[in-house]
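The complex appears here without one of its protein chains, the remainder shown in place.
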Amino acid sequence: MEKFKNNYIIQAWLVVFLSLCFGSALAGVQLVLSPKIEANKINETLAKVPELILGKEGVKRLAKEGLSLKINPRIIQIKKNNRIISYKVFQAIEKGKVSGWVIKSSGRGYADKIELLIGLNPSLNKISGLFIIEQKETPGLGNKIANLDFRKQFISKNTNTAIIASKTGATSPNEIDAITGATISSRSVCSIVNTAVKDLRSSLKKNQIKPI
Amino acid sequence: MAQDPTSFERFIQGIIPENPVYRQLLGLCPTLAVTNNMKAAMTMAGAVAFVLFGANIVISLIRNLLKPHLRIVIFTLTIATFVTIVDRFLAAYMYSMSKALGPYIPLIIVNCIIIARCEVCASKQSVITAGADAIGQSIGFGLALASIAGVREILGTGMFFGLRVMPLTWPDWVIMVLPPGAFFTLGLLLGTFNLIESKMAKNKNKG
Amino acid sequence: MDYFLDIFLIAIGAALINNFVLYYFVGICPFIGVSRRIDMAVGMGFAVTFVITIAAFLSWTITTFILIPGAPISSFIAGFFISKAEAAHIDLTILSYIVYIFAISSSVQFVEMYVKKFFPVLYKSFGVFLPLITTNCAILFACLVIMSNVAGVENPADAWGLGKALTLAFFGGIGFTIAIVIMSGIREELEFCDIPKSLEGAAISFIVAGILAMAFMGFTGVDSGLKKAMKSKDAALSSKLHILDSESQIPKYLKEAEKIEYLT
Partner (left out) sequence: MAEKKQEKKPGQAETSITPHIQVAFSPHFSDYSLTTQKVMMDVLIALIPVTGMAIYYFRLYAIKQILVCLISCLIAEAIFMKMRKKPFSLFDYSAAITGLILGLSLPGPAPWYVGVIGSFVAIGIGKVIFGGLGMNLFNPAMVGRAFVMISFAGVMAASGYIDVKGTVDAVSMATPLNAFKQSGTSTAILDLFLGFTNGSPGEVSALACLLGGIYLCIRKTASWEIPTGVIITVIIIGGLSDFLSPQEGWTLFHHLFSGALLFGAFFIATDPVTSPLTPRGKFIFGAGIGAFVMLLRLFSGYPEGVMFAVLLMNAVTPLINRWVPHKTLGERKKQR
């Protein structure tokens, strides 16, 4: 009897019992909430797609006409420097025609990773929108990259030439104004955009999914 | 057991006399990390309140079954479960906030406030007292977070709960929303708290 | 080469730029509480570094092989009960917090026993801190960062390997040691200062920590700078290679290649 009482397993019956209870509680939580979390993750990017391609006006028009945009998400992998890089790309289809692309990309900023969405026109040579999903740049300086004033400079820039952030004010068509005091953050955004577009343009053009 | 504080005493103690942040210096990591704006601070306070309440109730319910050498394991297991639930809940219903708080929600597991309350109160007293204690401590923690976050958000961005309270010409003290500002604010507020307290103690002695 | 550069940057980032204590605020309790004497601070720092590395090893292994969807062990076991295709989707990440905290506490226990038995001298110098470490947020924080870099990445190729995970943990511990040793030196000096009564103790420590955090902010961007300095020569070459295999219809990039600083 004494031996039985001192057995570790018996002593720990409460731990085992609680583990079972909590385990089933967590399984329940997982079952109920995980579809919602997944949906949140997808919606975070998906919800931005129409505006990035069509602009605010375009979205209003779409809503007015009662049309909807069909969005094909897919992952494209390219090989670069012997490393496989994968991008999430959204192809938007309106009335059976490709109306644009959105690329999700990320790169190093001044402080931490910058994650952004780039909207492109159907022939992939003009930027139709830019949205910063995540950034941790210096508040008051670098975090202005998320502001509309900075982002809208990218709209309708030609992607044939790399976009350059200019400290002294944009002069040529492929230049944008860098944020005062946050040149590095501004340049990071440009370089993320440039790299992503450069990496994907040809492969997207080559193997487009046929619009259904 | 006779001298153990009653439910009401526990509740009151948590708010000011035994404030988790200013008096016990517990739970400092979220106190500093998420207080650069009020919204994040209040979400954090809510999450901590939920975990604290849940853990206190469960521990109090099973307090007679606890074995001394296994109690920490059970505390940790309970707390970790509640934290996981709160983390998933935030991810499902407040996705952007859960992203902003990042690792600081799971870090509630090692938040000393909760394990200390389980040890000091819940594992010894009845469910009602444990619940009252959890609520009192949560209010105290929430008030502490609010005081720090209020100062930091107003000075750092000129806003309060995302609404502008300072004139537009207010130059944002960016440092206040960055790590150094957190340390300065907590240090100075702690000093102020001590000062007020010592003055009150003096008055009491005189009277 | 890229791999070692990444490792190097993770190390610098964890130890200096995003110092665990002064930037992420983890491990504040010992930072404020224990750091009264330099030798104690050194002991505490080493103990944390030691445990953090072991915990990181455990959590990386568990995450990679058991917790993430499609992890080999969990899908193998589940394969006995459900179809192989379904088994590959088993996602146990909801258990990660519980698993980590137990991994940490058991590694603390294990380290304590091991050190006590085989290195009594070492045990004397930092053994007393070991039980305290279980609730040190720095260790759980390191595990969480590793998890987000293993399970939270969109591109499986970007997931951290064991080397990166251990580097982050070890240098995070070193960063903690640096901060706590500097702080203890200052606190010894503070004994001679005439601090206002209400600010004595923790309050003045926070203010000093604020000044330290301010000083450490000078390091922001050092990693980008180093990366730029070390990569500038390779960058031109590699982008040329890339242009070759992807149709040469955008010749202008060749000229711009050197200006692109942060390759994903």
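Order as written gives the chain letters A, B and C; numbering starts at 1 within each chain.
Operating definition for what follows: a contact is a pair of C-beta atoms (placed from the backbone, for glycine too) under 8 Å apart; a residue touches a chain by one contact, two chains touch by 3 or more.
Bear in mind that the values here come from a model prediction, so they are computed numbers and not experimental data.
Q: Which chains here would be touched by the one that got left out?
A: The chain that is not shown touches these displayed chains: A, B, C.
Q: Can you work out which residue in B:Y95, B:F160 or B:W173 touches the chain that's missing from view?
A: Only one of B:Y95, B:F160 or B:W173 touches the chain omitted from view, namely B:W173.
Q: Pick out which of C:I82, C:M113 or C:A215 touches the chain that's been left out of the picture.
A: C:A215
Q: So which of C:L58, C:V115 or C:I207 would be touching the chain we can't see?
A: C:I207
Q: Residues on chain A that touch the omitted chain in the whole complex?
A: 110, 138, 140-141, 167, 180-181, 183-184
Q: For chain C, which residues touch the unseen chain?
A: Given the touch definition above, chain C has residues 38-39, 42, 181-182, 185-186, 188-197, 199-200, 204, 207-208, 210-212, 214-222, 224-226, 229 touching the missing chain.
Q: In the complete complex, which positions of chain B touch the hidden chain?
A: Contact residues on chain B toward the absent chain are 171-176, 178, 180, 184.
One rule holds in what follows: only the chains that are shown with their structure count from here on.
Q: Of all chain pairs, which one counts the most C-beta contacts?
A: After counting contacts between each pair of chains, the winner is B-C.
Q: Using Cα averages as centroids, what's the distance between chain A and chain B in whole Å?
A: Here chain A and chain B have centroids separated by 34 Å.
Q: Which parts of chain C, given as residue numbers and ranges, touch two or more other chains?
A: In chain C, the residues touching two or more other chains are 94-95, 98.
Q: Residues of chain A that contact two or more other chains, please.
A: Residues 22, 26, 29-30, 34, 138.
Q: If you look only at chain A, which of its residues touch chain C in the complex?
A: 22, 26, 29-30, 34, 78-81, 83-86, 88, 104-111, 138, 160-162, 164, 184, 187-188, 191-192, 194-196, 198-199, 201-203
Q: Note which residues of chain C are touching chain B in the complex, please.
A: 22-29, 32-33, 94-95, 97-98, 101-102, 105, 134-137, 140-141, 144-145, 148, 196-199, 202-207, 209-211, 213-214, 217
Q: Which of the residues in chain B come into contact with chain A in the complex?
A: On the chain B side, the touching residues are 36, 62, 65-67, 70, 73-74, 77-78, 81, 84-85, 88-89, 91-93, 95, 99, 156-157, 172, 174, 177-178.
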